[in-house]
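All protein chains of the complex are present and in place, except for one that has been dropped.
A and B are the chain letters, set down in written order, and residue numbers restart from 1 in every chain.
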Amino acid sequence: MTRPDADGRDAGVPAGRRPGAPEGEAGRPVRVRPPRPERRIAAAFGLTAAAAIGFAAVYWQGGQTQLEGVLLAVAFAGLAYGLGAWSARLMPQGPFVEEHEPFGSSRRQRAAFAAEFEEDVQAISRRRFLGRALVLAVGALGAALLFPLRSLGPRPGRALYQTPWRAGAQAVTADGRPVRAADLAVGSVLTVFPAGHVEAGDSAALLIRVDADVLRPAPERAGWSPQGLVAHSKLCTHAGCPVGLYEQGSNLLFCPCHQSVFDLLDRARPISGPAARPLPQLPIEITADGYVRARGDFEGPVGPGFWSRPP
Amino acid sequence: MWLVLAVVAGGGLLQLGMAGRTATASQPAQAGGRGQLLYQQSCASCHGQRGEGTERGPSLIGVGAASADFYLSTGRMPLTKEESNPDRAKPAFGRSDIDALVAYVASLDGGPAIPAVDPAAGRLAEGEQLYQENCAACHSATGTGGALTSGQAAPSLARSTPVQVAEAVRVGPGAMPKFPPQALNDPQLDSVAAYVGHLQDGGDRGGYGLGRIGPVTEGLVAWVVGLGLLILIARRLGQDAP
Partner (left out) sequence: MILRRSARWLDDRLGAASVARTSLSKVFPDHWSFMLGEIALYCFVTLVLTGVFLTFFFEPGTNDVVYHGAYAPLDGARVSAAYASSVRLSFDVRTGLLMRQVHHWAALVFLAAIVVHLCRIFFTGAFRRPRELNWLIGVSMLALSLFNGFSGYSLPDDLLSGVGLRIAYSITLSIPVVGSWLAFLVFGGEFPADQIIHRLFVVHILLVPGLLVGLLAAHIGILVRQKHSQFPGPGRTEHNVVGSKLWPTYATRSTALFCAILAVLLALGGFAQINPIWLYGPFEPSQVSSPAQPDWYIGWVEGALRMYPPWEFRVFGRLVPNPFVPAVLVPGVTFLALYLWPFLEQWLTRDRDAHQLLDRPRDHPVRCAAGAGTLAFYGLLLATASNDVVARLTRVPVASLTWAGRVILLVGPPVAAAATYVVVRALRDSGAEGVLQVSFGQLVAAVRATGRRRPGRGARGQGRRRRPATIAGGSEDR
């Protein structure tokens, strides 16, 4: 890797004083340093040892995170100081010079390599037909070996288009308790799921009671929100985060991930932030004995967009 | 002469004592009394002479003791400047005055009473679960509060007493939604209050909490303290001039 340079010296030999260099190492500012660094270095190592013993004692006594951290930190700091001072004060400083040859090989070497290689590769390069057959074989095999990747997961199918909500599904809370309309006062919010599907990732819906007078549903959604109770998908249509912040009074839904804001009184349409589509609404009804039930699935696929999502 | 003074002084002291007892007894006050006086002085200009509301402040009829106690004990009312969602501040009134005002507001056609909450009876594990389901989205899982739209914020819970937590849950002050007993019953409320108490004094096990804001402050510390220190150390170990 290193060769003797023109003077026959090996690499890594002290260069000696550079002409015109200031006192001290070549080109470096002279630092004022304390004499007798050995005592400080020894003290630093002593500190390391003491801190290490301290750490062991703390651990043996049951451990405590802050003490463990500070003792180990002190131990390593002592080592760092000691080794740093040792290398800076008590080891050969140089500057040392190492020459190196140009990065590319010499022309002669390249020519020799090319000649030998080409001679040996004739056995392969002249056989064009066999070469192509080999490429075909390896190509087919490589493509075939990609197939097991399919085992990693199920096909998307209809999964992104539907949720477990169905007509007649009873709305329940996260612990499975059926929800009654009377559970919510004006300005209350609950996260509800279809009974039996509390674990499903796309089934969460926000059930909110607003003042029935301010709710003006579109004609095709009349009957979707009885007694001022509205239900929308909780999954943000931007990147799928649960839209967990409901602002009573202004009736806004605020997603904490990227700050999309949805207007609950206007089909949960996005009015700010990067979301581009409203939160799909869940049509609900109130049964005779006051329980909240869905009338069908959400009005469209919930959550973030995807390539084949219908408009 | 001295006798007259003594009688007057004694009568005055008696008055004060009686007033204090009436306030702390938290019985519905009569239409007269200290509560009404304080109301006329501090609240009527925005909330109307008899709590009916004006264009500057909503009606207080039917809001109940819970709402009044919440706003007064957290110092949000009386307002120091006009805003719709005031922050917690130092309460303007002492406890006895607050009780008097609360009693007066409660006398304006009832409303929810101050909930009885007992954190000791709550279960921490249940509280953690309920808090995460219902509260973490706005108030942050760590209890530091979070931003809402239009410059509002869900406040930090660092100084909320159990009673204030319970009042807020039932009343739904400001932008906060309301959780009636059917949604969150009283034992569950005990658990939530207990968990909020735990967040206040038991949460930071890993050292200094850095404001419990999360990766934003952690990243700042990693750059400024972590890498900053290491670059200083590298400069010490290495050379300076190129």
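Note that a contact is a pair of C-beta atoms (placed from the backbone, for glycine too) under 8 Å apart; a residue touches a chain by one contact, two chains touch by 3 or more.
On a predicted model such as this, the values are computed, not experimentally measured, just so you know.
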Per the touch definition above, residue among A:215, A:239 or A:286 touching the missing chain: A:239
Which of B:50, B:88 or B:212 contacts the chain that the document leaves out: B:212
Chain B residues that touch the omitted chain in the full complex: 124-125, 127-129, 132-133, 136-138, 140-142, 145-147, 149-154, 195, 198-199, 203-210, 212-216, 218-223, 225-227, 229-231, 233-242
Touch list for chain A against the chain that is not drawn: 1-2, 10-12, 15, 18, 20-21, 26-27, 59, 62-63, 65-70, 72-77, 79-84, 86-88, 91-108, 110, 149-150, 152-156, 159-160, 174, 191, 193, 201-202, 204, 234, 238-245, 256-261, 270, 272-277, 303-309, 311
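As a working rule, only the chains that are shown with their structure count from here on.
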Centroid spacing, where centroids are CA-atom means, of chain A and chain B in whole angstrom: 37
Contact footprint of chain B on chain A as seen in their complex: 27-29, 65-66, 69, 80, 84, 87-88, 174, 180, 182-191, 208, 242, 244-250, 252, 254, 256, 261, 272
List of chain B residues in touch with chain A within their complex: 133, 136-138, 146, 148-150, 152, 154, 172, 174-180, 182-183, 205-207, 233, 236-237, 239-241
